[in-house]
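All protein chains but one are shown at their positions in the complex.
Coming up: chain A.
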Amino acid sequence: MAETTQLTPELTDEKARIGSPSSPEKIAIDGFTEEGENLSPTNTGAEQHGLKKHSHGDDPVVPEASRGERLKSYKLADFPPLTGREEDWRFTPIKRLRGLHTDALTGSGPEVTVSGASNILVETVERTDPRFGSAAIPEDRVAAAAWEAVTQATVVTIPDETEADCDVTISINGTDEAPAAQHLIISAGKFSKAVVVLDHHGKTTLAQNIEIVVGDGAQLTVVSVQEWDDDAVHASSQQAKIGRDARFKHVVVTLGGDLVRLTPSSFFTAPGSEVEMYGLYFADAGQHLEQRLLVDHAVPNCKSRVTYKGALQGQDAHTVWVGDVLIRKEAEGTDTYETNRNLLLTDGTRSDSVPNLEIETGLIEGAGHASATGRFDDEHLFYLMARGIDEKTARRLVVRGFLNEVIQQIKVPVLEERLTEAVERELAAGNY
């Protein structure tokens, strides 16, 4: 069997492309009526694929005027109790949050172990430490609840002008299901360089805040792997504050867990920076995997690329991708493109994909998005098998090829290999 390389699928459906990232001069957009679309903040235009109608689909959704105006607060009391009709919770089966949104988060939470590089600093600090809040402000009730509940945080610091001498692994190992809160701070100093892997496994009911500081000129990659046990519940806010001329790469890989809801955000605070955000998720029967990301272009001349890909198989496998990109008035010269692609491997799956691009200035380099959901069906299988390829290899070929674009972005060979194998185990577990 040829097991190899070069599986980068081309994106051919560049919908809603505005400008071109390669075009040297800025383009002005009048009135943004047509191109400068605000893709329905109430998300009536959500693309919904799959056969099963979502249970919240008919409920009224509380609209929000702009993604930029969403409530931010460190205080739980500022967020009303969840009903499931909130714009940002409408896809989440909140009954399955196992109390994260209602209960006191008093569990001890998963154990955190940091290993790898020797020239970085690892500390456990009290919540009075001034670095609490250095990059993030909760944007939803569960994140605020976690913020109030934690007493300590693990802080990983890559000192200024230091290149980590090895990849950093933060192992997060859950051993019980008591609702718990957790706080991590990753701080990449000026002109530092590092790869930090968050490796989540075990059982848990966890509300998590991860603050990421990307200093001026820093190059930081954060990979968050969710390989939880089948019954884990995990809500994670991962907010990055990005300095001047910095490079930040954020990769999420979610394979295990009953309900995993990630809200990665990138906030540009100074010009000249670039962000790449990648996501890969593979949902099996009954799993709910949700990712809602935000790229906030609040300053000029920054670039962002977002690529999320998901595969789904089995009854009631459900994935959600919401990609909010804000180009604020000040953010002239912005260049952004976001893509989400989903592959439905069986019937009974459901994938919601909602790109949301808000553009407040016409003086940008380019802004666009694409969202597509395809089905791997019997005709695809027939085509490949009619060329001599056996059924198992055919399925593996399709899924590997599809997801590899994201896996190969991780650039940590051991991890890439492990995740490729994990994806194949997921496939093998499917009952075809």
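What we mean here is this: contacts are C-beta pairs under 8 Å (C-beta built on N, C-alpha and C of every residue); 3 or more make two chains touch, one makes a residue touch a chain; residues count from 1.
Heads up, the rule we're going with is that contacts and distances are computed from a predicted model.
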Subject >> Name under which UniProt lists the unshown chain, selected from "Fe-S cluster assembly ATPase SufC", "Acetolactate synthase small subunit", "L-lactate dehydrogenase complex protein LldF" or "ATP-binding cassette domain-containing protein" >> reply: "Fe-S cluster assembly ATPase SufC"
Subject >> Of A:L76, A:A178, A:I389 or A:V412, the residue in touch with the unshown chain >> reply: A:I389
**OP:** Among A:P159, A:G333, A:G348 or A:G401, single out the residue that touches the unshown chain.
**Re:** A:G401
Original post:
Given the full complex, what residues of chain A touch the hidden partner chain?
Top reply: 1-2, 4, 6-10, 12, 343, 374, 376, 378-380, 382-391, 393, 397-403
